[in-house]
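Dumping the structure here so I can ask a few things about it.
FYI, not all chains are in this one, though none of them got moved.
Chain nomenclature is as follows: A, B and C, assigned in order of appearance, with residue numbering initiated at 1 for each chain independently.
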Amino acid sequence: MSGSSLGNIFKITTWGESHGEGIGVIIDGCPAGLSLCEEDIQLYLNRRKPGQSKFTTMRRESDTVEILSGTFEGVTTGTPISLLIRNQDQKSRDYSNIMNSYRPGHADYTFDAKYGIRDYRGGGRSSGRETIGRVAAGAIAAKLLGHLGIRITAYTKAIGSISIPEQDYHLDEISMNKLYMPNNEYAAKASEYLENCIKNQDSSGGIIECVVDGMPAGIGDPVFEKLDANLAKAIMSIGAVKGVEIGDGFQAASALGSQNNDSFFCNDSGIHKRTNHSGGVLGGMSDGSQIVLRAAVKPTPSISQEQQTVNKDSENISMTIHGRHDPVIVPRAVVVVESMTAISILDAVLMNMTSRLDSIVDFYR
Amino acid sequence: MSGSSLGNIFKITTWGESHGEGIGVIIDGCPAGLSLCEEDIQLYLNRRKPGQSKFTTMRRESDTVEILSGTFEGVTTGTPISLLIRNQDQKSRDYSNIMNSYRPGHADYTFDAKYGIRDYRGGGRSSGRETIGRVAAGAIAAKLLGHLGIRITAYTKAIGSISIPEQDYHLDEISMNKLYMPNNEYAAKASEYLENCIKNQDSSGGIIECVVDGMPAGIGDPVFEKLDANLAKAIMSIGAVKGVEIGDGFQAASALGSQNNDSFFCNDSGIHKRTNHSGGVLGGMSDGSQIVLRAAVKPTPSISQEQQTVNKDSENISMTIHGRHDPVIVPRAVVVVESMTAISILDAVLMNMTSRLDSIVDFYR
Amino acid sequence: MSGSSLGNIFKITTWGESHGEGIGVIIDGCPAGLSLCEEDIQLYLNRRKPGQSKFTTMRRESDTVEILSGTFEGVTTGTPISLLIRNQDQKSRDYSNIMNSYRPGHADYTFDAKYGIRDYRGGGRSSGRETIGRVAAGAIAAKLLGHLGIRITAYTKAIGSISIPEQDYHLDEISMNKLYMPNNEYAAKASEYLENCIKNQDSSGGIIECVVDGMPAGIGDPVFEKLDANLAKAIMSIGAVKGVEIGDGFQAASALGSQNNDSFFCNDSGIHKRTNHSGGVLGGMSDGSQIVLRAAVKPTPSISQEQQTVNKDSENISMTIHGRHDPVIVPRAVVVVESMTAISILDAVLMNMTSRLDSIVDFYR
């Protein structure tokens, strides 16, 4: 089945394997009239690029994007935007270790179970490099949302059990540390924890939080295109994400109704809420407050410790994964979460435009 | 935008409002040859029916289903199955309280913000009654999955902070208590807690867990039709759900890779895993283990305490919601989670059939 | 596969069999704020109702529509509109003739080949009654388009070889004759021809033409959601339609470029074309001229003459189809073509609203 497209109006289709010719994405349904150049996209790609710190793989890739279609004289034309990022570090290596064996925590076994064939080089389609297409599309979505006053910010809330409480957030510090944490002190503690992980040939997970400011109320379409439902799908589709929550999320399960309900109030600038336990979504539509979501990211499955597993011939074996891997993927996944959020929000914003007859009549007057 | 359909091959489209003529669903893409009668569906509907215990609304509805199309002599024909459940308890009441006011925690405000008009009677389209269509469709999906040896079980894991640890599960006790908890003692404690909620004019949330047994490996389609991504969307689209997790979920974020990785091993019956931290999904495809997911349900927003809010004229007001409401919706939502899981799993199972050329050649031989 | 839905934003899903409980349609994505009552829909249904003339089946059906959801106090709310038309004339008959035999020109054989089971009563899902859902949805689409100044008119251009040349059209005569022809004299000739068909136990085909006035330019989405491509699909999906053309259609194949090109010119009211060989579509988008399409309808396959065919047991047999059937379905299909055109045009009109960034910025200002 065709599973590589996401979105109804602003639709992205990604393609590419880790060690194939390249990675790419088609953005179809992008409105005409948006000024767009490679630099706009490259800035986002650079945030997920390898080699940024000691906690990320040393693979050497510039991940340079090329716009192949959909713009004319630096402006989008409404036709599909095709983006290509050539792979550079894909030279032939020794894959004898993984071509026939199933690494624990990876998709090797499931790909073989489904398709009976698998491009095992660097994880093939299930590699983290697949997210390049998402981030490239997210850069465009975010730029367009900016014209509507909608801004998206993601950051690392937790690495392992080192979690920053909300009252300690300093959003201006996000870009000051390699872990994209909104608190430099917590980032320092997390770095120490990660160094220990490396020492122990182990890896760590974490939590990414993403907030959306400037949302108008009423965005999202009941009952299966709800804003939170589509966000959940978009975020859960990122490899290594095992949980998604909106607002208070799992905390809401143990709260009382009197605590969890957000009171409305009205002032000169309109209708607002006193609290935001809902995370900006009520009944699947934005309620005008900040949208808040969190993604749980599992520890990198590639660890250097010896592990027990099986091979294609159904033999029990032990294997050791060589090479240098990210002891944590959370920092590089921050921009992926931000991108998937941007794509989903923009699609919902566009879908909303046909909700009322009077707006349609106005449009065509 | 049309947001009332879900699924690619097994596609459901729900319709209906709480106090309109009825609630219904079209199931399109159901394979021909499934024996199906009203009773198959009614059994599922009865599990979400109101009035089953002191913790559920006293609304009197038999929720009787009528099959209008898609079967012939008790067997599905491959044509769309239309199911109708007439509303019975929708007589005219006094809605002056809510027709112009926005109840905290409800979708009143967001519906008005989006559409400029709202059927306020009983919550209209955002009522819990909307899930009737989901459950009716889920009953069919579950029956069909049964023919493939796939069984789905959902239950209440937690009410408020009363949460059953996995080692205390007794699945045979699920149907022995009104809260559908797999442990009667915890159910008794939870009942006490809920009685207190009622006394305090308050409400409670909880956690629903759902497991799928008998899944073949390789179900789910990378990268945006991943099994876990579609489950996340399906579950998050249920009103009141604020979080979804697969396997260890948010716990995985603080685990080490060496703890979180599941070792594969092989025996006479094939490839298996020693643990199941992944919750049965690797790379968005089933890995042959039990699928495990959890949904966080927020406390019922309708509470009898006086609350602060605003009305349509943008005036700050206080309001009291009259009538008897469920102090917790978790027990009635158990079958909704089970149904949405069944629908998503079946769709993925059907999508998987065109993955390999050799299977297709076999099919048409 | 789920094949009963059509449309991207204004999406219809039909269900029902000829002799089941009823026929219906869900209209999802209809904008809020449209005044709508049963009468609006009934007027369209009455145009396809049986028993209107001696050339149509005598089946007694009032085809009364019931709105089950999606409106509140006579206005659409943006939620799915569910329409139900109960079957009335479906009492048990003697189907021994067709339950095991494949009528020539009908879908009996193909349904069995696909599904292995078939509701043979009155043709089941392949009955002309299936179009009731389309017409009900078309009535809503047409009413909404009226608010945008877009008007759709369909009529019978030809019955058998009796075809009205364009210069003899009198559109005001369409509703003056039972054949919905825009020329009463031709209608009289066609009636004579049809009486002969009846006498000879034979049937006739014909051509339906449909025009759309008031279209703004630029509606339609390159390259697979082109306006003409979607119209072709919508019209060809009507049972018995074997050909579709836009503008000069098949005549264009033998024309010269210098004849077929339409010159643009400009006057005070904007840009226009001197001729309309294109039928109002250039590059898959409306060009501001009248849209013109034609559908070729095959003769009714049910004829009383003895015919050669086979049965389920693969025996060669001869069969005679009893009962009174329409000797021509063209007049009753006129409103079906009009409805499918309305549905397709409206969907394209809605899809067009997100084409430009400046409009989106305006919308959300």
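As a convention for this text, a contact is a pair of C-beta atoms (placed from the backbone, for glycine too) under 8 Å apart; a residue touches a chain by one contact, two chains touch by 3 or more.
Predicted model, so just to flag it, every value in this text is computed and none were measured.
**Student:** Since every chain here shares one sequence and 3 of them are in place, how many copies does the full complex have in this file?
**Tutor:** 4
Here is the rule we go by: only the chains that are shown with their structure count from here on.
**Student:** Taking each chain's centre as the mean position of its Cα atoms, how many Å separate chain B from chain C?
**Tutor:** It comes to 38 Å between the two C-alpha centres.
**Student:** Report the inter-chain centroid distance for chain A and chain C in whole angstrom, where each centroid is the mean of the CA atoms.
**Tutor:** So the centre of chain A lies 45 Å away from the centre of chain C.
**Student:** Give, as an integer number of Å, the spacing between the C-alpha centres of chain B and chain A.
**Tutor:** Centres of chain A and chain B (C-alpha means) sit 26 Å apart.
**Student:** Can you tell me which residues of chain C touch two or more of the remaining chains?
**Tutor:** Where chain C meets two or more other chains at a single residue, that happens at 8-9, 29, 32-33, 78-79.
**Student:** Applying the document's contact rule, which stretches of chain C touch chain A when the two form their complex?
**Tutor:** That would be residues 8-9, 29, 31-34, 76, 78-79, 144, 147-149, 216, 222, 349-351, 353-361, 363-364 of chain C.
**Student:** Which of the residues in chain A end up touching chain B in this complex?
**Tutor:** These residues of chain A touch chain B: 1-6, 8, 14, 102, 104-107, 109-111, 113-116, 125-126, 130, 158, 160-161, 197, 200, 202-207, 216-226, 228-237, 239, 242-250, 252-266, 270-271, 274, 278-279, 282-288, 296-303, 305, 307-310, 314-316, 351-352, 354-356, 358.
**Student:** So in the complex, the part of chain C that touches chain B is made up of which residues?
**Tutor:** Going by the criterion above, the answer is residues 1-5, 7-11, 13-17, 20-24, 26, 28-29, 32-33, 66-70, 72, 75, 77-82, 84, 114-119, 124-125.
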